[in-house]
Structures are given as C-alpha cells and as structure tokens.
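The complex appears here minus one protein chain, its other protein chains still in place.
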Amino acid sequence: MKILLVNPNATQAITDACSGLARGAASTETEVIAWTNREGPPIVDSFYADYAAGWALSRALPRVTPPPDAVVLAGFGNYGTAAVKEVMDVPVVNIAEAAFAFALPFCHRFAVLTAPARMVPYTQDLISLLGVAGRCAAVHAVDLPPLDEGEPSPGSAVTAIVTAAEQVIGESGADLVVLGGARLSPYAARLRERVAALIVEPIACGVQLAEAAVRLRLRQSKAGKFAAPPGFGQGRDA
Amino acid sequence: MKILLVNPNATQAITDACSGLARGAASTETEVIAWTNREGPPIVDSFYADYAAGWALSRALPRVTPPPDAVVLAGFGNYGTAAVKEVMDVPVVNIAEAAFAFALPFCHRFAVLTAPARMVPYTQDLISLLGVAGRCAAVHAVDLPPLDEGEPSPGSAVTAIVTAAEQVIGESGADLVVLGGARLSPYAARLRERVAALIVEPIACGVQLAEAAVRLRLRQSKAGKFAAPPGFGQGRDA
Amino acid sequence: MKILLVNPNATQAITDACSGLARGAASTETEVIAWTNREGPPIVDSFYADYAAGWALSRALPRVTPPPDAVVLAGFGNYGTAAVKEVMDVPVVNIAEAAFAFALPFCHRFAVLTAPARMVPYTQDLISLLGVAGRCAAVHAVDLPPLDEGEPSPGSAVTAIVTAAEQVIGESGADLVVLGGARLSPYAARLRERVAALIVEPIACGVQLAEAAVRLRLRQSKAGKFAAPPGFGQGRDA
Amino acid sequence: MKILLVNPNATQAITDACSGLARGAASTETEVIAWTNREGPPIVDSFYADYAAGWALSRALPRVTPPPDAVVLAGFGNYGTAAVKEVMDVPVVNIAEAAFAFALPFCHRFAVLTAPARMVPYTQDLISLLGVAGRCAAVHAVDLPPLDEGEPSPGSAVTAIVTAAEQVIGESGADLVVLGGARLSPYAARLRERVAALIVEPIACGVQLAEAAVRLRLRQSKAGKFAAPPGFGQGRDA
Amino acid sequence: MKILLVNPNATQAITDACSGLARGAASTETEVIAWTNREGPPIVDSFYADYAAGWALSRALPRVTPPPDAVVLAGFGNYGTAAVKEVMDVPVVNIAEAAFAFALPFCHRFAVLTAPARMVPYTQDLISLLGVAGRCAAVHAVDLPPLDEGEPSPGSAVTAIVTAAEQVIGESGADLVVLGGARLSPYAARLRERVAALIVEPIACGVQLAEAAVRLRLRQSKAGKFAAPPGFGQGRDA
Partner (left out) sequence: MKILLVNPNATQAITDACSGLARGAASTETEVIAWTNREGPPIVDSFYADYAAGWALSRALPRVTPPPDAVVLAGFGNYGTAAVKEVMDVPVVNIAEAAFAFALPFCHRFAVLTAPARMVPYTQDLISLLGVAGRCAAVHAVDLPPLDEGEPSPGSAVTAIVTAAEQVIGESGADLVVLGGARLSPYAARLRERVAALIVEPIACGVQLAEAAVRLRLRQSKAGKFAAPPGFGQGRDA
C-alpha cells in the first residue's frame, strides 16, 4: 500500500527526518511517499503557523495524484486535521491521535514532552480536543535552544529530553512519555535506554495505525463531522 | 473608538447584515468599520472553510491600516481566533466567546442553535475548547433550507427557529438560547417576542465586549499562548 | 444609566474604595450609585458571613428606590447572587462572574488570588459553580496580615501580591491573574507594571458588563432558575 | 445521644412530618429533638428562601442549649450548610449529603426527584457542589399541585411520584431514586412497593449518618473550609 | 509473529467465531493462535463472570508456552485486563481498548452497542475507566434473545442490531458505532451495508493493534501500574 507521509511544514530537512522514521516503522509491503507542505510555514510553532499549514494542506492534499491509500499527518499538532479528513476519502491519521491510540492501552497516565515552551498551551488544547485529557498527567516543555540557533548536538539534546522526562515523571506520576514534536522524535531509541517509562514516538505510531486502517477498511466516518464540505469537488474548492 | 467588525467569510451581504447589527449595538462614540475577508471562503460551513477563513484572516488583519482599537470576529466559530490573537496587539473578541461571556451570568444552562446540521459537531468542539461545556445544555440544529436555495422568507425562518428553540428548551432544560450563526442573528428581536427563554445575539455581545475591553485596557494576554509567533513582524510573516 | 454598586458587606471604607474603582471604570454617561449592605457582616470572610450578606442583600435590594438600571455585586464571592437575581428585574452582575467573562477570551488559563487563605476553598467552590473550573489553573492565597491588624503599607501589599502572582504563574502556567478580593483590587495598576501576565480587576469588569447588559437589554433569564420566588412581591417577602 | 433534627423552614407541620420519619429511623438510644427554623421562610422553594433559611439557621443553631451531639439538616437543599458547619463544633449532616452517601455504594447511577419544577436547577447546582454529578443520571420534577392549594390525597401523590420515577428510570437508566424534598419523603414506603429501583429517603439517611458520625467521633474537618469564622464566638457573631 | 487470541470465556464456539474474525484481520505473516479460557465462565455477562474470567486468565496466560509475541484479549469488557498486563511481558491488547483506539481518530463521538441490557452499566464503567467517556455519545443495548434460547437467525440479528444502531445514532448524534460484544461482531460486514455511520468491529482492531505494537516494540509500561506483582515469578504466584 502507499502511505502519504505529510510533513505539515515546508522544511525539507524535517520531511527527510520524518520519512526516515516512517520507513523504519513501516511494513515491508508499504511504500512511504514523503510529501512536504511547500505552501506551508517553515515550522508549526504557533496557532498562526497552524492555520497556515492547515489551509495549505487541505487545499493541496486532495490534488495529490495518484491518491494514496492513507495519509499520515506527521506533525504533532492540529493544523487542520479535521479539514483534511473532510476533503479526503482515504483514511487520514494524525500522529498525535496515533500516539494517544497506542498510549492508552499501555499506560496508566501519559505525559507529553514538547518544545518550545510556547507550545504547551497549544498541546493542552489538542489533548482536550481529542478527548484524552483524563489520561494525560502533564504536558511539559523540553529546554532546547531556539531553532534558528541550529540543532544542538545529539548528546545535549538527549540530556535535555531525559531531564524533562524525569522531571515530568517524578512530578506527575506518568508511566509513559509521548515525544510531542519533530525535534524530539529522532532521539526515541536513545531515550529508551535512559528513561524508565515507556517512550512513544508518534510517527511510527501514525504509520502503523494508517496501515491497520487500510487493512481494516476503516477511515474517518463520513456520516457527520467529516462529511465532504458542502459543494466540495463541485468547483467551490477550486 | 474604532472597532473592526470582521466577517470571516467573503460574502458582502453577510458583512452588511452583521455590520447593521453591530452598529445597532455599538455605543455612539464607537465607529464600527466593517471588513470582509475577501480571501476567505463564501461561508464557513466546514472545517475546510474554517481553515480557509482563518489563514486569510490571520495574514490580512495585521496589515489593516490604521490599526483599529479592537477587533470583533463576527462569525460563530473558531476560524483561527487564537492565530488572530497571536498576531494582533489590540484586543480580539470572537462573537462566540462574547456570547458565552454574556450567557454565563444570566442563565442556568444555555443552548446553542446552529445551521446547518453538519455544524453541530463543529460547534460542540468550539464549546469544549472554550471551557464552557459544563454550562451548555445542548447544541441543536435549525432546519433551514440550504444557502444556495436562497434565504427563506422571514416568517418561515422565524418559525423554524422558534420550533428548534422550543424543542431544545423542552428537552434540555436550557433557560437561554444563543443564536449560533449569521443566518439566525437577524431574527433576534422577533424571536424575543415568541420564546420564553432569554435570546442572546452574539454580534451585539461582541461589540459590547470589545468596547469594554478597550475601556479597561484589556486584551489577550501576551504572556503565553497568545504571544506573537516566533519571528513574526520580522519578515517571517511577510 | 444608573448602576447600583453594591458592597455586600457593611464596611463603608470598602464601599468607598470599590466605588472609586467603579467610577474610574464607568462610561461618562453612567452614574455609579454606591450602596452599602448595612445589615450585612463587616466583611465576607466565611460561609457564615456569606449567608449573612446574602440574606440582607436579597431583602434590601428589591426595595431600593428608584430602582437602578443594573446592579453590580461588588464582592468576589457568592453571597446570594442567585437569590438577588431572582428578586430583581434588572440585570444583576456579580464581579466574579464579570471577571471570568473577561478572562476567558483573553487567556489560556487564569489563576485567582485571594486573601485570606481560608477563602481558597470558598473560591474553588465558586469557580466550580460558575462552570469555569476547566479554565482555572489555580486558586492561590496572598499572604496579607489579618484585617484587624490594619492594612499593610501599599508597598508591602504590592510585594505580597506580586510574590503570590509569580508563584502561581510559575507553578500553574496561568497567563492571566484575577484579583479575587476587595483588598487586592486597589493595587491593580501597580501590579500591571510588575507582573508579566494579564491582571484582571473584577470591579471594573462588573461595571462594564453591567453597562453592556443594559445597552443590550439583557438580564438574568426569568424562564427558570432566576424566576421570581413563588409569591414574591405578593406579601410573602414582606 | 441527642440529635437535633432541624427543619430549615418555619412550617411546623413539616417539622412534625420530618421528625416522625426521623424517629422511625433512629436507634432506640437516640433522642431526636425536633427544631423548627422559626426565623426562616415558610418553605425553601427558591434561592431567596435558601438564603433566608441559611442565615437564620447559622445564627440560631450555635445558641441551642444544651448543644446536641449532632445536627441533621432536614431539608433537601443547601441553605447554608457550609455556614452551619463552620459555626458548629458537633457533626452537621445535611440530608442530601446523607442520601448521596447511601446512594453511591448501592447503585450504578441515581436519579433525584424534586418538586416543584423550579427546583430542578437548584438541585443540579447542589449535586455539582457536592461532587457527585458523575453518578447522577438525572434530576426530574414531580408534578404536584402548588403548596398553597393544599396537599393532594396520598393516592394521587403516590401516583404522581411513581409516574415521575418510572419516566426518569426509563429515560436515564437510573437504578436508584432519591426523594428530594419534604413533600416526597412521607411516601417512601408506598413507593417501594411500586417502583423497581431502590428508593432512598433522605431524612432516615441523615439520622443514621449522624448517629454513625457521633459513634466514630467524626465531624466536619476544622482544618480548612469549615474552621470557625474569624472572630466567631468572640463577639463578632453576637 | 504469533498472536495469542484469547477468548476470556470457556465456550469453544465463541473462540471459533472470534478466531475466524481475527484471522481475517491478521496480516499474512501473523499466526493467530486461538486460546480458550477453559477455567473461565461460559460467558462474561456479569461482574461475577468478569472476575471468574479474569482470575483464570491471569493465572493461565503466563504459563502458555511458547510465549506468544502479543496477546489479544478478545472479549469486550474488563475481566482482569490490568492483571494480565501485570503478569505478562509481551504486549497485551484488550479489544475494547483497540476499538476505541481506532474509533477516536475516525469519528466525532462513538456509540457502543451491547447485549444484553444488563451489560450497559458494565460497559459504561469500562468506558470511564479507559478515559474515553468524553468521546462516547451513548451505550445502547441490542434486543437479542437470551443466549440460552439459542442464536437468532442472522437476518433477525441484523435487523435487531440495525434498529439499535439507528436509534442510538438518531438520539445521540454518534457518527461511529462500536460493536460491543462477541454476539455482534460476526455481523459487521452486513451492518456496514445498512448503517450510514462507520462500524468498528473490535476483534479486527485488536489484532491489528497487537501486530503494530509488536512491530514498534511497544508493550504495557512496566514503570508503574503494570509492573509485575510483588514476588510474581518467584513462587508466590505458583
């Protein structure tokens, strides 16, 4: 099957990193097609960028040809996920949803790490919207340098994430940690060696959930919220 | 003071209707400047249109000159309200927020009427996001003909809204009804003659709340969620 | 318009301070008429005093002549607000309700400061009753000397409030602080110079919300909870 | 032990009916001392009457001599229960609290019947305040004639209550029904013959819970919310 | 990989039906090993049977040799799922958890159908425990004849389920229906032809989620709630 791995932002380096993780998580018969939201913002680090990303996505994705068997929205946020579900007929899986789908059966309460700190309220809203706040112990920021200073060394990134994970586990009682952002995902393997709680990496979850949905012929229900927009496909969306 | 009354969709007739209601509700010293989201969708009737509207709004509004004293977002929905709050320095009031701000002190539990039926889940998400679901008795659809069939006669529109209001009051125990959409707002006065529960018309609430915020020098807190996006105003948003 | 500014306790000095804040917040065409609950307790610092205040208020306010256009209940608490709404035909706005009405659109999550510490549970109950607990990050006590030791110097009061505000912001992530008590309100302006989060002063909010309600012809719904008590106005309440 | 059975309203006939139920439920060594709130309202059928009742109660009860071993507040409402707990040193049990204490272990979800219909919102607020809304399936009004028309015949009262009980059970799935008012309590025995769900009569629960508290030396915690009001017992409350 | 498909009850016919569904949903490289809880009850239709099933499962499953790569608990209930997660080192997926994991991304609000009616409260408790009640529109019973009367004809079973589905969709606004019981699962394909809402069949979800967990090397977190019981594997559990 063909899975479209969608980077909601316009930064090719992030697409590359995400698609590497996605291919590592995909089944052998799955083809992961990386797709960059070239009309989107360089990164989704605000509600402003969220809307920029979501509008570009929901216009562009219906026009991707040939249509994939499923879409994985590979950013840890909202950025128009419901809009994409409306305009697509194939299953659309957001990696945050996928991460929580895998977190719930395997923990008591999960924590989400995010960066930068300004994304904490954004992430709390996302968790409430998805209806899983009752299982969320905390959302906690990782202290990473701003993106425009360049990525820190892997060692210092891992140290910062481990510090944040241990703090949130100690304070909140979480027994599972979700890596809530593209800057955190690449360190999942190394974090598993150093953190006692279960580490959930969302891109891998998204790929597996999308594959499963295709196999089970499941997709977003078209009986209500995610029905095609009125007039969509009949010129109004052109 | 100057209040920018923002119609989030591109339909001038709706702008005209809303700005009439807004001017009727404004204090005499207030100038209501109507603004139409020309780059937005013809109407916000889906999440897809919500993102279209929100992205256009959050790009265009920071460039309005001269900047107004406050912004009233005159659509009953979300459409990037948080993004607009990020990018604006003046107070930004969404009319749904304003309607709930006036509903809470004056009722036990409120109901929201909306049209068309597909907007019920959208509206439920909005109410949850705003944190007032505990005071919401129900969200109920009004049975109006589709927009592309033209507006019904005022008499039949009023009848349809009264029918929906009485049903939701009887079933849910609501003692206040919020008119959740631009198609419903123009009938507020006539509904008050026929429905026992209090009728709240959101555009008027938005104007009054915005005026009050200006007088009190309040605006969205810039200390967290609504801080300007990283790099905003320094070329990244150009 | 005439707004009755009601001090729920019997202490004239508090009435004077509150009415000063109210007049500073009122529109020029508004007349603020200060009213002291002479049959009430010296201060509302317990549930016992809450009932003393509320019973006196709900008997006395219907007899105020000429009736005002709106009533602002200028204590940060409950003290029979629902009872007053039942017995009055004009809009009744409690300043806690008003503060939350202005807080919700302008923050992610608000914190409430209160004094003394024994009012923390009382305030938590109030917030739950009003249905906005989901947006409340924390209720926190300010360490002020007991009232019978006299008011501290403004400088030391401001220091105590800033300390409490910074602590609650740091611990809870609140981006807006509501000043929950008559002892805190007078310092709002000075706090705004020293605290990064938005400061909401409830008396000003109450005046503006009451003015707006009068302009919009809104008042508590008489269709249910706030209908006049059975037999009221027909001798039973004499 | 001596239990003060407090009728929060001033109507002796209600005191008599309640104390009959209380004595029927009390252990043989318990003396039930009926007490009527002579300064209170004829009945608690509004928030206005709630405050009238509560203020009279919280002033009068601390002066009852000799002090009882426990107080049972025998009205299904709030009427200053927290205030009474503050001013009393002996355990204070409200019969609504007691009814819920017995309902929770013995049901999946309970329903509350109340009369008249205007007390539905009042009762919903009470249930929220007590923190048991998650176990409450519904609050439902019984269609009884207004009090000033005199009590209906027992047969027609039972019929009205059974009708309401069956409706709320069918609609809400409740498996236990709490009789939420002094007009309903006398019919408990007859209702048990005709309704499949468990019937909980609150006065009996209040007496038993108060007796148990005395035996266990439990009373309201004086470490926070229910500490004596500042200055209470030192002249301020005189 | 080897997945142990666990029927929590002792009825071989149910094992056969479930394993057929499971094999239909499994990837080709997956071996589904059916396992019947021979020490369990004939069916899980009460809390009593739940404990019978759970205790037998949690003793027997650790002794299955060779250990599988994952366990799918193929009953729509609780029956000791947490206990099994404690005693197993491989991932354990309950099909109710799996159904909700797939439901959340693909709906606004889901409904659960169950049979018989006495399982409605049981299922409501399960949904609360899993933390997804905020996304559950309703739990509704299907009117099927008691098991000891034999299974109805497929046609009449489908009719009963469609009737229940349409009723719950109409009343609750659900756009997705979870088939909450082994008696309902076999009809999933036929229901999809007749019900507009998305139909989720839990056994298939369980198999796919378990496969995905194995591929991602995820299992229940051993850092807290699901750590091995004290002394387990050291004789205490013998």
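Per-chain residue numbering starts at 1, and chain names A, B, C, D and E are given in the order in which the chains are listed.
Just so we're on the same page, a contact is a pair of C-beta atoms (placed from the backbone, for glycine too) under 8 Å apart; a residue touches a chain by one contact, two chains touch by 3 or more.
Everything quoted here is computed from the prediction, not taken from an experiment.
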| item | value |
| --- | --- |
| Displayed chains contacted by the hidden chain, counting the whole assembly | A, C, D, E |
| Hidden partner chain, touching residue among D:56, D:141, D:184 or D:205 | D:205 |
| Touch residues of subunit C, complete complex, unshown partner | 120-121, 124 |
| Interface with the undisplayed chain - residues on subunit D | 25, 27, 91-94, 97-98, 100-102, 104-108, 130-135, 169, 173, 175-176, 196-198, 200-201, 204-205, 208-209, 211-213, 215-216, 218-226 |
| Interface with the unshown chain - residue positions in subunit E | 42, 45-52, 54-56, 58-59, 80, 82-83, 85-87, 116, 118, 120-122, 125, 128-129, 146-148, 224-225, 227, 229-232, 236-237 |
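One rule holds in what follows: only the chains that are shown with their structure count from here on.
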| item | value |
| --- | --- |
| Intersection of the contact lists for subunit B and subunit E | A, D |
| Distance from the mean Cα position of subunit D to that of subunit C, given in whole angstrom | 30 |
| Interface hub residues of subunit C, defined as touching at least two other chains | 108, 173, 175, 224-225 |
| Chain-chain contacts as defined at top | A-B, A-C, A-E, B-C, B-D, B-E, C-D, D-E |
